[in-house]
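Complex shown without one protein chain; remaining protein chains in place.
Order of writing sets the chain letters: A and B. Residues in each chain are counted from 1.
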Amino acid sequence: MKNKKLMGNLITYGLVIVAYAIVAYLLHAGRLTSLVKGLLVPICVYVILAVSLNLVVGISGELSLGHAGFMCVGAFSGAFFSKCLQDTLSFAPLRLALAIAVGAVVAAVFGLLIGIPVLRLKGDYLAIVTLAFGEIIKNVMNIFYIGLDSNGFHFSVKDQFSMGMEPGGEILVSGPMGITGTPKDASFLAGIILILITLFVVLHLIDSRDGRAIMAIRDNRIAADSIGLNITHYKLMAFTVSAALTGAAGSLYAHNLATLQAKKFDYNFSILALVFVVLGGIGNIRGSVIAAVVLTVLPELLRGMANYRMLIYSIILILMMLFNWAPRFLEWRERHLGRLFRKNRKEE
Amino acid sequence: MKNMKKALCIASAAAMAVMLVPAQAFAGEGAFHIGMIGPLTGGAAIYGSAVANAAQIAVDEINEAGGIAGFQVEYNPQDDEHDAEKSVNAYNALKDWGMQLLLGTVTSAPCIAVEAEAAADNMFLLTPSGTAVDCITAGDNAFRVCFSDPAQGTEAARYIGEHDLAQKVGVLYDSSDVYSSGIYATFRAEAQSQGFEIVADTSFTSDSKTDFSAQLQTLMDSGCDLVFIPFYYNEASIVLKQASDMGFETQWFGVDGIDGILSVEGFDTSLAENVMLLTPFVPTAEDEATQAFVAKYQESYGDVPNQFAADAYDGVYIIKQAIEQAGVTPDMDASEICDAVKVAMTEIEFSGITGDITWTADGEPTKDPIAVVIHNGIYEMM
Partner (left out) sequence: MSFLSYLLKGVSLGSVYAIIALGYTMVYGIAKMLNFAHGDVIMVGGYAAFTCSMTRGMAPLPSILIAMVVCTVLGIVIETIAYRPLLEAASPLAVLITAIGVSYFLQNIVLIIFGSNPKSFQSLVKIPGLKLADGALTISGETIVTILSCLIIMLILTQFISRTRMGQAMLAVSEDKGAAQLMGINVNSTIALTFAIGSGLAAIAGVLLCSAYPSLSPYTGAMPGIKAFVAAVFGGIGSIPGAFLGGILLGVIEILAKGYISTQLSDAIVFGVLIIVLLVRPTGLLGKRIQEKV
């Protein structure tokens, strides 16, 4: 049992490392198209997002629709950090590592603060409150102005004039415009390392005593309560770790684009992350990795379809959901494609 | 749900295999490859589609008339969903296609992200409608057709001040939108040196742009005699309807985003009576080029073109003129073309349906805004 689990985890790590090796080789040989090259970092970001959301949705069993908010604070704090240190700290990998750490810590603080009230709720009500928090974060970030001049930092939540800046001061965060000109420090290698760290943290947590407690609470809260597990403590642990990892992903995201706007992180974005998790299999970490890759690449593959691109994407999404979840299809699959899936069956 | 991952594995492997096919077969085909990026789906699709359609018309005309300096033009519009990340993906996809010049992107924030990439690649970029200053600041490869946000805000404030349109001005803007808040910021800065006072500034966000009654109430209570509305016509059509329902009578002053309001299907144009706006393009202008373009656009796509379409139509012809001036050929690579064309851009004097334009080396256009007022459902010059 123990060995099998270890085996499964090793396969997941191996999958990521092999994928990296193949891509790195192709990159080196100049065989990748620009589109694929450009997609590498976003894919890493979405994989981390999917894995960390799966920790909340699959392992802890709480439906969160507010992970975009954690990504938002992670992205903004990381980008802000890099922008401030752009001149003093010129070694990009170190700056990126620190920025990711900053993003993770800030998101963790938000996760903790939001988790305390939210985790008292259940089911769809919990989902809607996380959605509400995510939207609040987006709305507030959207009107945040931070400027820097010789007198130090200036803040405003109204417009750039209320900051009372000296002429010549630099506006670092500019409301709806967000942060422009973040150094492009992100790389595929950094993304892969962050994925491995995320997988290590999440898989380690699942296999630990704490992880078993978290899953026990998910499976039967009252029973877990009655044997003396501190429910709030464990739920909060999963939620905060997930928020921190999402924040790290956000910081990586921000260092891949020259511009960052809070608008991006709306509820649709949280839902997108949830789509990865559900399609990949709730509680299945490896599935999340694969689903995130497939769903990030799919709309790009459909570029040839011109105007029908998003229409076809939506149809494929519905079909994939039916194929993977509908009991009738699962039965059909078992009967006709049994051979293809038999090996996996045994694993379960 | 473990048995699904194999299916996903197969799907992703197939996906990767497709993406690895190199698309390098374009070189030497003897056609200029012009790419276009803009939102063709999503909430901002109105603007991207207008640009994509109008550019298509211009490209077809050019190809029919023998191409640019004897070479045909290949044109490829790509969707970015008004999202910076998707926009960079679209840019990369176009690079794989063999793009040599880029018309885009349509909206500001994605444009900033794409321009950072394009500057690094030394790819010529001409944005028809990216108004934020930073859209073209990352390198000297980028130019724009439309006015920048500061130019519009300043011009509007100056126009109101110099023509003594009002003493007390109210502002309603979209605080979650880069374009709208950018114009508002410069409008307010310029207002200080003009002879009017901003008595109320109210805003809305893209999440709550169906109901403006609270903002209109605030504006009404402030006693302003002109309201500056720097946002797009989609929202403006609701604002005007609600103001009329409330019995709020004032002067409305908009910028180029308002252009297009008269062609919204089903819009009661009497609501827009006396609305003033600064726009580079007047679809009812009587010159031959504008009329031909409007007629063609209507025939092909069924709508009256807005200023996005006009900017894009001009944009393609600007690229044509700059290419001819630079004397480049399609067998050159994108970077060589860019080096020659960006010099040519500062030398040409372009005359199109959005006016007579020249460019400075920083990429900003120099042209005169046209102030129009809506009377009986058509534009009249002021």
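The criterion applied here is as follows: a residue touches a chain if its C-beta (ideal position, glycine included) is under 8 Å from a C-beta of that chain, and two chains touch if they have at least 3 such contacts.
Bear in mind that the values here come from a model prediction, so they are computed numbers and not experimental data.
Visitor: Thinking of the complex as a whole, which visible chains are touched by the chain that is not shown?
Guide: Answer for the hidden chain's contacts among shown chains: A, B.
Visitor: If the hidden chain were put back, which of A:Leu26, A:Leu205 or A:Met321 would touch it?
Guide: A:Met321
Visitor: Using the document's definition of touch, tell me which of A:Gly14, A:Pro93 or A:Pro117 contacts the absent chain.
Guide: Answer from the full complex: A:Pro117 touches the omitted chain.
Visitor: Contact with the hidden chain only, please: which chain A residues?
Guide: Listed in rising order, the touching residues are 57, 63, 117, 120-122, 124-125, 128-129, 132-133, 135-136, 139-140, 142-143, 157-158, 222, 267, 271, 274-275, 278-279, 282, 307-308, 310-311, 313-315, 317-318, 321-322, 325-329.
Visitor: Spell out, residue by residue, where the missing chain touches chain B.
Guide: So the residues of chain B touching the missing chain come out as 1, 40-43, 45-46, 48-49, 175-176, 202-205, 207-208, 210-211, 213-215, 217-218, 221, 234-235, 237-238, 241, 245-247, 263-268, 301-303.
Simple rule for what comes next: only the chains that are shown with their structure count from here on.
Visitor: How many Å are there between the centre of chain A and the centre of chain B, using C-alpha atoms for each centre?
Guide: So the centre of chain A lies 32 Å away from the centre of chain B.
Visitor: Going by the contact rule set out above, which residues of chain A touch chain B in the complex?
Guide: Going by the criterion above, the answer is residues 26, 31-39, 42, 135, 139, 142-143, 159-161, 175-178, 180-181, 184, 253, 256-261, 263-264, 266, 279-282, 284, 286-287, 290-291, 293-294, 297-301, 303, 306-307, 309-310, 323-324, 333, 340-341, 344-345, 347-348.
Visitor: What residues of chain B sit close enough to touch chain A in their complex?
Guide: 1-9, 11-12, 15-16, 18-23, 40-41, 77-79, 81, 83-86, 88-93, 95-96, 109-110, 112-113, 115-117, 132, 134, 138, 175-178, 181-182, 184-185, 188-189, 205-207
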